[in-house]
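Every protein chain of the complex appears in place save one, which is left out.
Presenting subunit A:
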Amino acid sequence: MTRYFSQEHEWIEIEGDLGTVGITDYAQGQLGDITFVDLPEAGATFGKGDSVAVVDSVKAASDVYTPVSGTIAEANGALTDEPELVNTQAETGGWLFRIRLSDASELEALMDEAAYKQYVESL
């Protein structure tokens, strides 16, 4: 399994042609208390960079963009009752959706964990 990161602070973990996407721990810290997550429906198709989900915090609503193109395979239903999982387990149990990649070469444009860490430190 390989994990990539985007400049918009999403992470994607790849297993075969399936990617699990969430927001990074850095991003949840910036947003603060998450109160609601608007999730995509399974079967919906998106292009890389499309807004796929919305994360609500007390102070703002934030778009989440998919770092790759593909079709939504599954959304994390646990977030409906426990949106705070995005705060407490941003990079594990607080994942947002799984997407079936249509173009795996898009991953090449993303960062690995070390590069993302460096990127965050530069902000």
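Observations, loosely collected:
By definition in this document, a residue touches a chain if its C-beta (ideal position, glycine included) is under 8 Å from a C-beta of that chain, and two chains touch if they have at least 3 such contacts; residues count from 1.
The definition used in the following text is that contacts and distances are computed from a predicted model.
When the listed names "Cytochrome c-type biogenesis protein", "Monovalent cation/H+ antiporter subunit A", "aminomethyltransferase" or "Protein GlxC" are checked against UniProt, the chain not shown comes out as "aminomethyltransferase".
Note that of A:E13, A:D56 or A:E74, the residue touching the chain absent from this view is A:D56. When the full complex is taken into account, the listed residue touching the unshown chain is A:I23, out of A:I23, A:A75 or A:L110.
For subunit A, the residues in touch with the chain missing from this view are 8-10, 23, 27, 31-33, 35-36, 38, 54-65, 83.
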